[in-house]
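One chain of protein is taken out of this complex; the other chains stay put.
Chains: A, B and C, in written order; residue numbering restarts at 1 for each.
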Amino acid sequence: MTEGIQTAVVGVSGYAGAELARLLLRHPQLRGRPPVFAGRPHEKLDGKESAHRGVPLVEIHPQLADNNGAGDLRLEPFSWELLAARGVEVLFLATPHEQSREWAPEALQRGLRVIDLSGAWRLHEQSNRAVYAFPDEGSQQALATQAQAVYGMPELHRSRIAGARLVANPGCFSTSVILALKPLAAAGLLDLHHGIVADAKSGVSGAGKAPTPRTHFMYAADNLSAYGVFSHRHTGELLEQIGLGAGEIVFTPHLLPIPRGILSTIYVRFKQAQTRAAVAQVYRDFYASCPMVRFHERTLPQIQHVLHTNYADIGFELDAGGMRAVIVSCLDNLLKGAAGQAVQNLNVALGWPESEGLA
Amino acid sequence: MTEGIQTAVVGVSGYAGAELARLLLRHPQLRGRPPVFAGRPHEKLDGKESAHRGVPLVEIHPQLADNNGAGDLRLEPFSWELLAARGVEVLFLATPHEQSREWAPEALQRGLRVIDLSGAWRLHEQSNRAVYAFPDEGSQQALATQAQAVYGMPELHRSRIAGARLVANPGCFSTSVILALKPLAAAGLLDLHHGIVADAKSGVSGAGKAPTPRTHFMYAADNLSAYGVFSHRHTGELLEQIGLGAGEIVFTPHLLPIPRGILSTIYVRFKQAQTRAAVAQVYRDFYASCPMVRFHERTLPQIQHVLHTNYADIGFELDAGGMRAVIVSCLDNLLKGAAGQAVQNLNVALGWPESEGLA
Amino acid sequence: MTEGIQTAVVGVSGYAGAELARLLLRHPQLRGRPPVFAGRPHEKLDGKESAHRGVPLVEIHPQLADNNGAGDLRLEPFSWELLAARGVEVLFLATPHEQSREWAPEALQRGLRVIDLSGAWRLHEQSNRAVYAFPDEGSQQALATQAQAVYGMPELHRSRIAGARLVANPGCFSTSVILALKPLAAAGLLDLHHGIVADAKSGVSGAGKAPTPRTHFMYAADNLSAYGVFSHRHTGELLEQIGLGAGEIVFTPHLLPIPRGILSTIYVRFKQAQTRAAVAQVYRDFYASCPMVRFHERTLPQIQHVLHTNYADIGFELDAGGMRAVIVSCLDNLLKGAAGQAVQNLNVALGWPESEGLA
Partner (left out) sequence: MTEGIQTAVVGVSGYAGAELARLLLRHPQLRGRPPVFAGRPHEKLDGKESAHRGVPLVEIHPQLADNNGAGDLRLEPFSWELLAARGVEVLFLATPHEQSREWAPEALQRGLRVIDLSGAWRLHEQSNRAVYAFPDEGSQQALATQAQAVYGMPELHRSRIAGARLVANPGCFSTSVILALKPLAAAGLLDLHHGIVADAKSGVSGAGKAPTPRTHFMYAADNLSAYGVFSHRHTGELLEQIGLGAGEIVFTPHLLPIPRGILSTIYVRFKQAQTRAAVAQVYRDFYASCPMVRFHERTLPQIQHVLHTNYADIGFELDAGGMRAVIVSCLDNLLKGAAGQAVQNLNVALGWPESEGLA
């Protein structure tokens, strides 16, 4: 078992960054070796630009304060030299995708293992990446980097993540929908001719920390709104990971008036009539050795049951004829949908128990 | 124009009842003639059974208090004699459907015009009514009463509501989904072979005033849950009013962590490719003379825009190929979804301007 | 009775502005004469600067849309010539105080009646104004303007507001606390030696429409925070209007995780022991002819009872010895705390019924 690994986090000032810091600081395998928290040159803190030089971590995230010593940690200005000097082996990028496109290749060249939480390296098909309009799209370096990237969903790619140099941590919505559909798709049950509908709802932390009209309390509270209809960036992940053709799924995200949590309601048709027992068996088999997915035998999951956990909860209802099902999938967008899955990937990559530091 | 109509409300203690009281008390056509508020013998107030004898209205609904005189109104124990003595002509039943099944026939026999807010008389097909398991199902009186009932959605049945003796006020979810789909169905655009998905989300007032585990703040807050999958009572209304066959629509309600408001996200396919302009024209034409439906030309509606109004807001997005659309429909479940539509029906039934007292 | 008054609103893009627009558009005395909505040169819309030239009102505030014609209103670029050309007689300033300091004097010179919703003209003592640091403090024009200003709380200054040229609409917190304390102070009951504590809690709309870290949903939701301790700008209004010396009241505002509404909990001591009946009589007498204050005889008011109304609700509890009381005072910060009180002032100023357009 690897021991004494040194980690670093770039982009700790956001919501996923805060959860990542919390998880890494209490991770049993990292005890005594807190991550290096490195500030991007122009990272913004509470709306004001700042070089983050020496800002105490607890000033940005007061909830991380304790009397034990984490209170002494400070953000340091990012440099490759800093990482080298500290002996960093694993670099978490909780940065915007533009930055991850730029930094991941260099980190790999410098021998670092990278776990990237952005959308920079998740998509293998160029057509699916078009929506991001990466400036370096098609460059040799980018293509080579992409070729090394493993989609960081241990339930689907555990063996490839073990040992991967670049893990592309999945999107929050994508995780919720893929985990619900992959077992049925893999079992060949889905009638794709009729199309799948994935109606997803997310808490406001998914919209990021920047104060905008959409993240204003007065916009989000006592409200519900759909957005990104037919155009959300996570759609490409669904196609690639579930194995769907364009147009075989409609995915609509909504902004919920809650801080965190995602619930996806997914409507499918089967090629032939199913029994409840048969469908349940498909899920049980697929997730038999997956500690972070909880399949609900008799009830539908709710957002409250997964908050502040790294679990994805899945349940379903079958119609009377057995031809249609409604699947409900829940997770905490900051944990299984971001920082928690990143730590799960860390565990798998380094050969530690998959739910270490997450239960 | 009819003048000086005397109204009565049974079931004012619930949320829809409170809104109905507020609307009737300020209705220009009813000025100076407040409704008779009649308590059911065993109506419960704040969890305690009460005969409602003489309870001041503002004790049940403090927000109705003012210094003008409404503060003097009291609930009176219900009796047919009371209604006769007060010269009541229009009776609103904001009662459970069991009670409406019993009282509506008698009210009609006594010559009263009835606007019933429950599910008692909305469904014309016996198969659709099965889910209610009415004890008097199939009785001659019940069938005769049902035959007189008009589904109280003025946008669809304006001329039949004018003059109707029994108006069956639609369900809140039903109103939201029917208003979104009827124009497209009536225009023959919908490909029903692929099925329609209606994913609906409602605030907690839709679950009623009774304190239950599901209406507890700790259950509903910071949460989202699906319920009634493949089995919700409003499904029959969708089939009958949109003109769909069984299995052509899947309707899933969710409980939102907000007090009021419904947003339905509806997924349809077209028989042939449509342009945005063509679909918009269908909506504009259908609702040309409907003051309480607002069609959004360029944006999707949100719950906040309809709260405390009687409007239903509708918008849509078309996919690139023009074969699929996502329609978003919003309303306030206590107004356009209940008490507001009831007053709209009153206006239409009595020949008053349709939005009188509602704008 | 004056008729056909033409009004104008500057600053309609904020939350109070939206409520003001709604109230004026439906005001019975202004029927057929919608306000002129004049955009400030650099007013920001949804975070983006805009000259507001020709922006439809319903694009800024979709909830104002209807099918009757209000949907056709547009913001016009502000100019004094515009106001003159339209025959504006009453100008509402829903602008930041810096702007109101500049524009109110000119408006008065041009013969307009001004109702200012900012803090620019509320304070008569220079020491109390210091917290605003007005650049024109002490100038002859400013002093002359201030001398004309009447504090716009009809319950205290009804006769002076009637006919006033410049009405300084009170602060939201100030209204809540002053209405609770003034009757007791005027009756000479308060023991000021022991000091008064006013612990106030406000919904997020009180923090304004600008997206900031504090108005971010993630900051405000599931949270409560105190701010402006010993330093909030509304303190001066409390001193002047209740007639207190510096240090005789401690006022602490808090940010509640709700969109709107204020509840103030106020702790007082009496010079001598009181009975419940005696204190209640003081309130009843003081507010006998005040249609917008509801004194609760037996219960404590709650925020829900005043939302979307222009009422201030007041109740109290007396301790066993009769020497101390806890007073609870509630209002809707956007109505009685801002736009509603502004319309109430309009009514009083023009001799209309005080609650016209507000009930």
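Rule of thumb we're sticking to: contacts are C-beta pairs under 8 Å (C-beta built on N, C-alpha and C of every residue); 3 or more make two chains touch, one makes a residue touch a chain.
As the structure is a prediction and not an experimental result, all values here were calculated from the model.
> Return the single residue from B:Ser127, B:Gln141, B:Thr212 or B:Thr299 that touches the missing chain.
B:Thr212
> Based on the whole complex, identify which of C:Gly208, C:Pro257 or C:Pro353 touches the chain you can't see.
Of all options in C:Gly208, C:Pro257 or C:Pro353, contact with the hidden chain holds for C:Pro257.
> Where does subunit C touch the missing chain, residue by residue?
Contacting residues on subunit C, toward the hidden partner: 194-195, 197, 199, 201, 219, 221-227, 229-230, 247, 250, 252, 254, 256-259, 261, 263, 265, 267, 269, 300, 302-304, 307, 317-321, 324, 326, 328.
> Would you write out the residues of subunit A that touch the absent chain, in ascending order?
Residues of subunit A in contact with the hidden chain: 26, 62-63, 65-68, 222, 291, 294, 299, 301-302, 304-309, 311, 359.
> Could I get the residues of subunit B that touch the absent chain, sorted low to high?
Where subunit B meets the chain not shown: residues 15, 46-47, 204-205, 209, 211-213, 215-222, 257-259.
Here is the rule we use: only the chains that are shown with their structure count from here on.
> Suppose each chain is reduced to the average of its Cα coordinates; what separation in Å results between subunit B and subunit C?
The separation of the two C-alpha centroids amounts to 36 Å.
> Suppose each chain is reduced to the average of its Cα coordinates; what separation in Å results between subunit A and subunit B?
41
> Averaging only over C-alpha atoms, locate the centres of subunit A and subunit C and give their separation in whole Å.
Taking the mean C-alpha position of each chain, the two centres sit 46 Å apart.
> Two or more other chains touching the same residue: where does that happen in subunit A?
In subunit A, residues 219, 221-222, 257-259 touch at least two other chains, as defined above.
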